[in-house]
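Inspection log for the structure reproduced underneath, given as structure tokens.
Apart from one protein chain that is not included, each protein chain of the complex appears where it belongs.
And now, chain A:
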Amino acid sequence: MQKFTTVTGVAVPMRRSNVDTDQIIPAVFLKRVTKTGFEDALFYGWRQDPEFILNQSAYQNPRVLVVGADFGTGSSREHAVWALRDFGFDVVLSPRFGDIFRGNSGKQGLLAGQISEADAETLWRVLEADPGIELTVDLVACTASVGDLTVSFEVDEYTRWRLLEGLDDIGLTLRDEARIAEFESHREPWRPRTLPARQVNL
């Protein structure tokens, strides 16, 4: 994973709350077995509307999404994060995220920064007043700046560290391999095992 420090780019003010992962990417696009190429699927239903914000000329090649509360609720599909990344987004700022989505984001280099409801409103107004204006997100300072305005966002310290360092989770965990083996050595024998397969007749 690449190291993440600052991002500057077009920010999209999306005045919608409760954007579930089915809206971010509908299930029909989950049939692929690859991890890339999902840019066309992002917000597929809404993008059929020419007025939808991502279809507007001012917001081409965006890198930051500023959206209402409860973004990424619902299905665990990590495809939602892949689609946002493939489309070019590096940052989503929202007052509240679905837990699984937020976790998935941190693993794929997408920064999910939590802002206050009031700051979301302020950012929307500033971005709407000057469509296509660039915004800078600084992960060291945990701030988002546009023009004279600077707001701070929250991201949990561990995710922030991993993003700043570009670290891979599995590699980190495997450094504790001896502890995992030690834990396994005293698991109770009656805990379920899938192998060998057992079956009962009806």
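Following the convention adopted for this analysis, a residue touches a chain if its C-beta (ideal position, glycine included) is under 8 Å from a C-beta of that chain, and two chains touch if they have at least 3 such contacts; residues count from 1.
In this section, contacts and distances are computed from a predicted model.
Hidden from the displayed complex is a chain whose UniProt protein name, among "3-isopropylmalate dehydratase large subunit", "Putative lipoprotein", "RNA polymerase sigma-70 factor, sigma-E family" or "Carbon monoxide dehydrogenase", is "3-isopropylmalate dehydratase large subunit". Among A:40, A:99 or A:130, only A:99 touches the chain left out of the display. Set against the missing chain, the residues A:54, A:69, A:133 or A:149 yield one that touches it, A:69. Of the residues in chain A, those that touch the hidden partner chain are 15-18, 20, 22-23, 26-28, 30-35, 45, 68-70, 73-78, 81, 96, 98-100, 103-104, 107-108, 156-158, 161, 169-170, 172-174, 176-177, 179-180, 182-184, 187-195, 197-200, 202.
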